[in-house]
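Right, subunit A next:
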Amino acid sequence: MRRVLLTILLIALASLQIIAVRKATFERKALPEGDATAYLIPSKLAKVTMLEFDGIAADFLFAKALVFIGSTKERTEIPRVKPWEWKWFNELSNTITDLDPYFVDPYYFANAYLTWEGGMVQEANDLLKKGSRYREWDPYLPFFVGFNYFYFDRDNGKASEWLMTAARRPGANTLYANLAARLAYEGKRTENAIVFLEELLSRTDDEELQQRYKVRLEALQGIYALENAAITYKQKFHKKPRSVDDLIRTGLIKEIPQDPYGGTFYMDARGIIKSTSNLMLSPQKKD
Partner candidate 1 sequence: MAIIEMMNISKEFKDGLSSRKILALRNIDFKIEKGEVFGFLGPNGAGKSTTIKILLNLVYPTSGKACIMGKDVFDRSARAVVGYLPENPFYYDYLTAEEILSFGAIASGMDKTDLPGRIKTLLSRLNLSTASKRPLRGYSKGMLQRVGLALALVHDPQVVILDEPMSGLDPIGRKMVCDLILDLKAQGKTVFFSSHILTDIERLCDRVGIIVNGTLQLVDDLKHLLGKGTTLEEVFLREVGRQGGDER
Partner candidate 2 sequence: MTTLWPVAMITFKEGIRNKSVIGIFLFSLFLLCTNFFMAGMALIDIGKIAVDIALSTVSLAGLLLVLFVGINLMSKDLDKRTIYMVLSRPISRSQYIVGRFMGMVLIIVFALLIVSILAVLSIILIKAGHGNENIRFSWSVVILALFFIMLSNILLSALSFLFSSFVSTSFITLLLTVISYIIGQSMQDIRSLIATSQTSGIEISQVSTKIVQVAFYLFPNLSLFDIKLQAAHGNPVPSSYLFWTTFYGVVYICLVITASALLFRKKEFP
């Protein structure tokens, strides 16, 4: 008799437990969740506290960074990621790379997001430069520094310098040396940007980044085509075209290329090809 009672009690308690945990978890959702970004161990202390497990601590923190960025992709508000969150992301990336400065993934990952979305190009470059110091065999980190200087800072001098550094490393694409040389010239910005982007595209597996690069590449190719047509026009007619219509009219170009950002290409007063979209997606459209 005793045994039957105990078994019934056991089953009842087990069922109760299932109900209870669901209710409690549900209630928990209503509690304000602490900010995932609210705390971070400063990297010097992290090295001490992690004892001999620096390597896997870096791995786990990187997983944390991945999860964080992943979680922001679900968000709908603008901007997707707040400035202080980018700051946290940068510090986290620094801690990861202080724990294991040879770990390449956090450099790529941080650079991809800090530059394009976070607007923290300087910080991204600082990270990449740190990685470049340790990973002496790696041509890609200095290549990315070079790209950042070229594209975001418009500093061809520094870009060229870093491309040369990249070119000297084992396994570097011969492209780098050529690109470095071209950058020494002023001008040809669009063409250089296309070369850079094509290289970046070939080196990335991240789908979102690939998409981003492809779109930009398409836009730049459109601009490039218009710029070349404008040059031909000048050679032929000995004066600059006044608008893109001139180019169509004279048959130098069949039609105005489509701006994948949704705007329209035009020529400004100085003869520079621009787009009404400013090569940025309008807020309503999804990336």
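Please note the rule applied: contacts are C-beta pairs under 8 Å (C-beta built on N, C-alpha and C of every residue); 3 or more make two chains touch, one makes a residue touch a chain; residues count from 1.
How were these picked? Simply put, all candidates are chains of the complex that A comes from, given by their letters.
All values reported here derive from a predicted model rather than from experimental measurement.
Note on subunit A: across 1 or 2, the candidate touching it in the complex is 2; the others do not touch it there.
Within the complex formed with candidate 2, the residues of subunit A that make contact are 42, 44-45, 47-49, 51-56, 58-59, 62-63, 66, 100, 102-105, 108-109, 205-206.
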